[in-house]
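In what follows, a single structure is set out as structure tokens and then discussed.
Every protein chain of the complex appears in place save one, which is left out.
Lettered A and B in written order, each chain numbered from 1.
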Amino acid sequence: MEYFLTEEQKTIKSLARKIAEERILPVRAELDEKEEFPWAIMKDLADADMFRVFVPKEYEGLGYGCLELCLVVEELSRICSGVAVSYAASALGSFILIDYGSEEQKRKYLPDIASGKKLTAFALSEPTAGSDAAAIKTTAEKVEGGYVLNGTKQFITNGGEAEIYTVIALTDKTRGARGASAFIVEKDTPGFSFGKKEKKMGIRASATRELIFRNCLVPEENLIGKLGMGFLMTMRLLDRSRPGIGAQALGIAQGALEAAVDYAQQRIQFGHPLISQPVVQDMLAEMAIQVEAARALVYAAARTVDSGARNFTEASAMAKVFASDTAMKVTTDAVQICGGAGYMKDYPVEKMMRDAKITQIYEGANQVLRNAIAVELRKRKARTE
Amino acid sequence: MNIIVCLKQVPATTEVKVDPQTNTIIREGIKSIINPLDSYALEEGVRLKERCGGKVTAISMGPPQAEEALREAISLGADEAVLICDKAFAGADTWATAYTLAAAIGKLGQYDIVICGRQTLDGDTGQVGPQLAEMLGVAFIAYVSKIEEVAPQRLRVRRMVEEGYEVIEAALPAVITVVKEINVPRLPSLRGLARAKSAAIPVWTAGELGLDPKLVGLSGSFTRVIKVFSPQRTCRGEVLQGELEGQVECLVSRLKDAGVI
Partner (left out) sequence: MEGESYRGIWVFAEQRQGKLKDVAYELLAKGRELASALKTEISAVCLGYGIDEVDKLIAHGADKVYLVDSPELADSQEDLYTHELVKLIREHKPEIVLAGATAFGRAVIPRVAAILKTGLTADCTGLDIDADKRLLLQTKPAFGGNVMAVITCPAGRPQMATVRPRVFKKNPPDGTRKGEIVKVDFDREGVTSRTRLLQFVEDITERIRIEEADIIVAGGRGLGDGKNFDMLWELASVLGAAVAASRPAVDEGWVPYSHQVGQTGKTVCPKLYIAVGISGAVQHLVGMQTSDIIVAINDDPNAPIFEVATYGIVGDLFKVVPMLIDKLKNR
């Protein structure tokens, strides 16, 4: 379908596809099997300027928006979403810095992020705080010259691999949601260490770890934005990044659809290719419709973010929820179409099915996001009454 | 360093057919690419620049559409590119090609190293590199698998030979041809693609190179292709039949009878 992408957007998409097909495809099964962080591919992405996509021009980036980032994530995910999320997490870890960081902070960190020399990670979740982000317990206590961090962050994508972490911690426990702030913590800061690397169902090429802060002194100048603004910044950040999760899910679904069509065309049963069976045709058609609808929604949400709209909570939640549910359904059906072969690790669809699941869970579980959409509906209704 | 990389645009596949009527190769509908081994040459040129500073100029002799290959070279790290293009250059053999490239390199001015791929996918000769070196009157090293060191006026490389490899030192300027073991070519970058899109690629004709049309292209070539054909293969053997075990036994006895084992 025609999405009226600009020449530049088409270039970005096709280069991301080239990297995915030439560099990721040959190693994706191995990365999945070994749970190995894809450093070589991060280097390829860096060389191709992919980390510059989301960094402003003033800081050696290319200054593109949410849609361009989504195009890259979609194409990488079409081949391996474990790799894609490692890339996307570096964007996530940079957004608060890009939007709220001081000139000095941006000058110090963004050029290395843009060149791909340093990866970033965003650290919010804790053992007691998943969807209920306000339940975080990590504290940042003001001391002479900075803040002392104590606490544990859980399930942090790029944990251990990234050099730069944006960490949300409570600076004033008494103020609840108004009591959290965002900090830049560099990897080798004393008192900052990593817990075990998680073993995951899917996106196994990506690294997921605990971050442990024990009396970790972070200098004053590493506070991002204003004190107490941590949650507001976080909510805005997640609204902005959710179309990216949608793009990830979209890419997975696209990859699974293509694999299913390939298989259905090759596989002969009862003397005919599977694809000539009406029941299979029906499944494939449904998958294709879902994928295209997800694409339309993800691109539209990304464009809404890029339009400068004040509120895009609803748009980005819709894109994320729909695309991730689509990914789960389409990958499950792809495994079904590929039958016994699809269940085996020699075929890519079982990996895609495992990878799809997380997109319904992270950056806001779909149930929580549906709730948020409903809240927006009620608010709107209330305004018109 | 001034680094020159010679590229050729070739069909993307070697799976070509010969038109039985005209005895020519059917090129229609086949996508063109940078000759794969030339992309290793380009990568090595760009790495050399990243190591020692300087400039990479990509040159290609070919039809107007070879400009695409040069734009791609810019997206992959070349700083400048020149297309050497003239109807008079058509049908050149390796001598006439090397002669024309040498004239273009002469026009580019001072250079330190010229890097070429070992051979092309289509012509498969591997002769342009050494002939170019001879016409430029500089040192030549073929089959380079690693550039070990570059110093002013001097180059130390590994060169593959049948029995292993040799470490060779050469005076600069020099022409080298590279093998695919030398590196892994990078993919284009977004900034490179943007530069490639807007880059001005000058076109140099025989006139601009001051070349006598009689010495270039087909008229400057010593060789003539008198016939082109698809190789014929006839089935000369037998596919053994029966149980697998019996087939293997049969094979062993045939080989014994033939006296090869």
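Operating definition for what follows: a residue touches a chain if its C-beta (ideal position, glycine included) is under 8 Å from a C-beta of that chain, and two chains touch if they have at least 3 such contacts.
This is a predicted model, so every value here is computed, not measured.
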| item | value |
| --- | --- |
| Displayed chains contacted by the hidden chain, counting the whole assembly | B |
| Full-complex contact with the absent chain, from B:42, B:84 or B:135 | B:135 |
| Sole contact to the chain not displayed, among B:113, B:147 or B:160 | B:160 |
| Chain B residues touching the omitted chain (full complex) | 11, 14-18, 25, 93-95, 98, 119, 121-127, 129-131, 133-135, 138-143, 156, 159-171, 174, 181, 221-231, 233-240, 244-245, 247-249, 251-252, 254-256, 258, 260-261 |
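By our rule, only the chains that are shown with their structure count from here on.
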| item | value |
| --- | --- |
| Gap in Å, rounded to a whole number, between the CA centres of chain B and chain A | 42 |
| List of chain A residues in touch with chain B within their complex | 8, 11-12, 15, 18-19, 22-23, 44, 47-50, 52-53, 62 |
| Touching residues (chain side chain B, partner chain A) in the complex | 186-194 |
